[in-house]
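Let's turn to chain A:
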Amino acid sequence: MTGQALLSARGLTRDFRGFRAVDEVDLDVAPESVHALVGPNGAGKTTLFNLLTGFLRPSGGRIELAGRDVTGLPPEQVARLGVARSFQITSLFPQLSAREHVALALQSSSGLGWRFWRSAKLMGRYTERADELLAMVGLSELAEAPSESLAYGRKRALELAIALALDPKVLLLDEPTAGMGLEDVDRTVELISRVRQGRTVVMVEHNMSVVGRLADTVTVLQAGKVLVEGPYEQVRADERVITAYLGAADAAH
Partner candidate 1 sequence: GGGGPQSGGDQKLTGDKIVLGVLNDQSGAYSELSGKNSVTAVEMAIADFTAKYGDKAVTKDITVETADHQNKPDVANSKAQEMYDRKGVDLILDVPTSSAALKVADVAKEKKKLYFNIGAATTDLTGKSCNKYTFHYAYDTYMLANGTGKTTTEQIGKNWYILYPNYAFGQDMEKSFSTAITAAGGKVVGKDGAPFPNTSGDFSTFLLKAPTLNPKPDVLGTMQAGAELVNVVKQYNEFKLRDKGVGLAVGLMFLTDIHSLTPAALAGTTYTDAWYWNFDAKNREFADRFQQKAGTRPTFAHAANYSAALQYLEAVQAAGTDDADAVVKGLEGKTVEDVFLRNGKIRAEDHRVVHDAYLAQVKPQSEVAEPWDYVKVLKTIPAAEAFRAPSADCKL
Partner candidate 2 sequence: MLRIENLSAWYGEAQVLRDVSLEVAAGEVVTLVGRNGAGKSTLLRCVMGLHSGQRGTVELDGRDVGKLPAHRRARLGLGWVPDDRGSYATLTVTENLTLPPRVGPDPWSLERVYEAFPALYTRRDSAATMLSGGEQQMLALARVLRMGARLLLCDEPTEGLSPLLVQQVGDLLREAKRHGVTVLLVEQNLHFATGVADRHYLLAEGRVAEAMDNSEVRSRERELLAYLGI
C-alpha cells in the first residue's frame, strides 16, 4: 500500500503534555496529486504539517518519504529530501528583500552556503530565476523592499515563492490563501495548478472553493483523527463533515 504513496504516515501521534493533538493518523499522499487537509480549528492540521516536515518529533508512529523512513529527521534534512513548506503564520527574514529571500532558497540545495571564502556576488547567479518566481506570485515591483514592510497578503505570496524556489518534490502549503483578496486567491489557485505539474502538493485550506478547484483527495481531520477521506465531492457531501466542519451549506462560496 505504501508502495504507491510518495509521502505516507502510519499511526502518527503527537502529544503535548497530555494533550493529544494528532492521534494515530494514517495518511497516504499519492505522487503528483494535490492532497487537501481540512478540518475544524485545532483539529491538528498544522501539527501534522510540523510532524511531516520535522519541526516536531512524533510521540509515536512513522513517516515515509518515497519508501524511506524519515521519522524524526530534523527539518533541514527533510527539506533537503525535497519537502518544502510554507508557514500558516508568516515567517520571513524581516530585513531581507523579497529577492534575497528567494535567492537564499534557491541557494540552499547547492553547497554554496558553506563557501565562506567565496564572494557573495556568486549569489547573483540566482537573480534571474528569483525574479521569475517573484513575477509568478505578482511581487515583481516589490522585489527590493524589505519583507517587514510588505502588507500581510504580499507576505503570503512571498511565502509561496520561497517554497517554490526550493523546487520540491513535495510542497506543503499551510493555508496559502488565508488573508488574500479574491483576485490574489484566484492567482494563487492558478499558480498552484501550474506548479503542481510533476509535484505533489499537500495543503491545509479552509476556503472550500479553493479545495474544490485543486484537490484530488481531501482528508478531513477532527480532534487529531482522520474523520473522512476521499475525493472532494464525496467528502463535501458527507454528513459527518457537514456537522463537524462545514456547517450550513451557505458557508462555502
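For anyone wondering why these and not others, all candidates are chains of the complex that A comes from, given by their letters.
Basically, contacts are C-beta pairs under 8 Å (C-beta built on N, C-alpha and C of every residue); 3 or more make two chains touch, one makes a residue touch a chain; residues count from 1.
Note that the structure is predicted; figures quoted are calculated from it, not measured.
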Check 1 or 2 against chain A and report the one that touches it in the complex.
2
Quick one: which bits of chain A touch candidate 2 in the complex? Just the residue numbers, please.
16, 19, 38-47, 88-89, 149, 151-154, 175, 178-184, 206, 208, 244-248, 251-253
